[in-house]
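All protein chains but one are shown at their positions in the complex.
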Amino acid sequence: MKPTIVRNITRADEGTVRGLGELGVATVHEAQGRIGLMRPYMRPIYSSARVWGSAITVSSQAGDNLMIHAALEWCRPGDVLVVTTTAESTDGMFGELLAVSARARGVSGLIIDAGVRDVVDITAMNFPVWAKAISAQGTVKATGGWVNVPVVCAGAHVHPGDVIVGDADGVVVVPRATAAEVLHAGTERVAKEQKSRERLRSGELGLDMYGWRARLAELGVRYVDHAD
Amino acid sequence: MKPTIVRNITRADEGTVRGLGELGVATVHEAQGRIGLMRPYMRPIYSSARVWGSAITVSSQAGDNLMIHAALEWCRPGDVLVVTTTAESTDGMFGELLAVSARARGVSGLIIDAGVRDVVDITAMNFPVWAKAISAQGTVKATGGWVNVPVVCAGAHVHPGDVIVGDADGVVVVPRATAAEVLHAGTERVAKEQKSRERLRSGELGLDMYGWRARLAELGVRYVDHAD
Amino acid sequence: MKPTIVRNITRADEGTVRGLGELGVATVHEAQGRIGLMRPYMRPIYSSARVWGSAITVSSQAGDNLMIHAALEWCRPGDVLVVTTTAESTDGMFGELLAVSARARGVSGLIIDAGVRDVVDITAMNFPVWAKAISAQGTVKATGGWVNVPVVCAGAHVHPGDVIVGDADGVVVVPRATAAEVLHAGTERVAKEQKSRERLRSGELGLDMYGWRARLAELGVRYVDHAD
Amino acid sequence: MKPTIVRNITRADEGTVRGLGELGVATVHEAQGRIGLMRPYMRPIYSSARVWGSAITVSSQAGDNLMIHAALEWCRPGDVLVVTTTAESTDGMFGELLAVSARARGVSGLIIDAGVRDVVDITAMNFPVWAKAISAQGTVKATGGWVNVPVVCAGAHVHPGDVIVGDADGVVVVPRATAAEVLHAGTERVAKEQKSRERLRSGELGLDMYGWRARLAELGVRYVDHAD
Amino acid sequence: MKPTIVRNITRADEGTVRGLGELGVATVHEAQGRIGLMRPYMRPIYSSARVWGSAITVSSQAGDNLMIHAALEWCRPGDVLVVTTTAESTDGMFGELLAVSARARGVSGLIIDAGVRDVVDITAMNFPVWAKAISAQGTVKATGGWVNVPVVCAGAHVHPGDVIVGDADGVVVVPRATAAEVLHAGTERVAKEQKSRERLRSGELGLDMYGWRARLAELGVRYVDHAD
Partner (left out) sequence: MKPTIVRNITRADEGTVRGLGELGVATVHEAQGRIGLMRPYMRPIYSSARVWGSAITVSSQAGDNLMIHAALEWCRPGDVLVVTTTAESTDGMFGELLAVSARARGVSGLIIDAGVRDVVDITAMNFPVWAKAISAQGTVKATGGWVNVPVVCAGAHVHPGDVIVGDADGVVVVPRATAAEVLHAGTERVAKEQKSRERLRSGELGLDMYGWRARLAELGVRYVDHAD
């Protein structure tokens, strides 16, 4: 329970991480059984933002960003900062100077269950950020916290070293242990969807393609003409 | 009360629908007496999105998109899907594959009082969507529901065949029976506003142009100098 | 308590206002001691929106924009309209015609703790607006209110003549009396940050640059290896 | 679209209304197929509040209670006022004087998708109210509206004369046409639940009683020992 | 802008304060022209809570209650603590120990735009509190703030020494300068309402008693029979 910084973490294989990132959030979320998604209030600060990487986790006092500074020391190229606070807050705990510092350390992006500021500058840097709010509200450096311990971020559980994927659909977390398996399942899903896409594009109905007419009947859904 | 799909609905005249669409949401809303507007949490997934068409309504179990698939069979070119759930939800009930299928059936756009996903792909298709949330959260196909019955969507009542107009200001519903009348009133309003616009642009005050100085006096509004 | 319009207000020096505007919201907020920020639900209707100017304040009945019309008479070039309502509302109290009128009077932008509509047209005019909501919901002109009295807007206190600065990070209010002092402090801050930026860009850690390693120790933050 | 008061409505049979009221909200909601429930933000102002009756509907401008006064003229003993506004609002549109007036006209209770005030006095009167908010915010009488037209209240569609049931679980709407059928289904449900209750009380599991072990197997749910 | 404690404030006359308190929130709010009401999210922690007194204002860092302790030194019997934070927070900044201390200093109650904890104990003490949230979340004592400066609390402007009235309907603020005038207007209102109450209880309609039939006609509200 004492404020603690864990210096070393285990990361997933780089190729697996990139593969998951290329699949995108919706596919990864489906491929691992519809779990691990952060709440939809987490939005990218610009619509083309995409990120993938290994989670460096931070748990801070609300309104205090000292531990983000402390976490940067342990980031490696390709890591993604995942920041949460012990109480809810929308304060702007991360701004352009921190983005410059994070980029200099090779950090790929930020997921923060709080606020962010200097969004025009950070967008111009093309540094991807998902946040709960945009707020100029400044923060203090007065209370200790945790780096690289398990955290809850926007309703999802994140262990340090878990794979983080973010895009316009939100943010999903893949446990390191199952990352390869999820990549495999997601890749298969993409192939299968490509075939479905062609059939749907040609006008075939999902009802027929997936065989759901039977299910409608089974569920007792009846058809009538004009009920207007 | 039994889950039901109504196959045939009556639509408004195509010219009327297009005319209302060209007027835009704010004008249509005013022209029909400031009613029929959906709640402002309904936002387009891209800022240039515009839509008009006849409503095909869907009422689903939250987190279940089986009935959207069922509804597509009864859509005609120019229709707009209006989807609501029996309990509140932000799940991503509609994604790129459904958008491909909807476009193949001629559907003009989607209004959904729930979530949507694959927003980058759907934006690239220029398929207009208004939703409560963007969420990758996947859905099941396990419970029956209703197609083409009256629904409440984002606080507005929608009958199948009602005219739907959506743009950056939100979404408005026009009952089929009054669509022509509202188009007429809206067209007159646009003409009148054009004259007002010119006078306001030249620096004339609304107070003078609309004669509201008298109303201020009537309401007992007083003028004072410096109260700082 | 009687509905009142104050005709004349005192404004800050034009150079000071412009200087604060060029500093931007986050810097101004920090420079005046992290106070005066509006709540983060106040968002610009387009992402490049920026504004600075002297506040003309309006307090209206919710859903009634008569007093915005009344306020325009007392605006001067460079003023910013700050509108609030006596009860919470998201109605679209300001639209394109009012934007045309405001621009004709030289108004630089609008801050409104309520809704706005015609956002495509207002964006095309490049007229900057910060609002709580986008809503086509129309308003009446039935109740008196106040112009140029102190108001609370989105959680911030605004006196007429206070300096308003808005950008993508939100909106901040600077009391007229301290505007010059805040400009001075902000300008110094920018200079100092430029030096920090260079050091951070080169890979130096904030921990070292700001001397926060000592604070971590003082707060009892311990370091461990692998706790995974 | 013109503001209108409909003087006469058709009500359901008194015995049916009372029967539905005695079943309570949860049972009625289930008995009609899990539809017709208002959003859960509608809460009673005191925890023992219960109501049933025929809906007299009101659609008002937000912040304006003139039409509630107008509606009282057409209420009969046993009616329930169902009030909504054309835009969202939490203003206190109903207070103790209106409650006195409503009771004098025989009104059984109030469902209001807005605010209420004087809640201590109204509770002392034992006049049941479900509302979105408690707020002292006063209202004006400046804009026309509608009485006894179909309305959307807290996400549910209400026709005048529909049966309204409210208790600590919320508010449910039963269309007049199906009220007798729903009463019948609900009564059967209560009888069946009484048997289930006894078996569950004796320690039998729902899994066994309802036969859901098979469903778990079918859905692929596996059992393991200790995964801690 | 520097953190400051103002030791001495001017209070309203004790009789006036008590008189306003006895009128209650709804009446006071109406008597001063429907202004000064805090947002309806401010709720008492027990339903019979009532308070009146002179405001001692506190502006704190979110999640930090040091300045509440500092404020207690300057409270006199009959004062009401009004606490706000510079950024939004629901942390439990006030608990039973602080309530014991406040009561020992003669403080009549607490209005806090944040959270409160130990609500069972504080309720047992019959110490009235209005708060945004109930939360056990603990706070630090790390950042300076302000005592007895003007603050914005739950959307209302409060000067130190203003009269605060709280009951089950919410919280209203009366500027010290107008307190006597508002008391006078409120007392007259109560007398008038007593007469209205009798007439309404006897079944007379507000439409007739207040003469609003004419207004309905003027607003173009029409009457029809049966539109079901």
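When the chains are written out, they are named A, B, C, D and E in that same order, and each has its own residue count from 1.
Going forward, a residue touches a chain if its C-beta (ideal position, glycine included) is under 8 Å from a C-beta of that chain, and two chains touch if they have at least 3 such contacts.
What you see is a predicted model; the values in this text were computed from it and never measured.
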| item | value |
| --- | --- |
| Touching partners, among the displayed chains, of the absent chain | A, B, D, E |
| Touching the absent chain when the full complex is considered, from E:12, E:28, E:72 or E:164 | E:72 |
| Contact partner of the left-out chain, one of A:18, A:34 or A:189 | A:34 |
| Residues belonging to chain E that touch the chain removed from view | 2-10, 66, 69-70, 72-73, 90, 92, 95-98, 100-101, 103-105, 115, 117-120, 123, 133-138, 141, 143-145, 148-149, 159-161 |
| Contacts of chain B with the absent chain, listed as residue ranges | 61-63, 86-91, 135, 137, 140, 142-143 |
| In chain A, positions touching the absent partner | 1-2, 32-35, 37, 39, 59, 86-88, 150, 152, 155-157, 178 |
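One rule holds in what follows: only the chains that are shown with their structure count from here on.
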| item | value |
| --- | --- |
| Chains touching both chain B and chain D, listed by label | C |
| Most distant chain from chain B, judged by the mean position of its C-alpha atoms | E |
| Which of D-E and C-D has more C-beta contact pairs | D-E |
| Geometric centre distance via CA averages, chain C-chain B, whole Å | 30 |
| Shared interface positions of chain E, touching two or more other chains | 34, 37, 86-88 |
| Chain contact topology (line, ring, star, complete or other) | other |
| Chains that touch, pairwise | A-B, A-C, A-E, B-C, B-D, C-D, C-E, D-E |
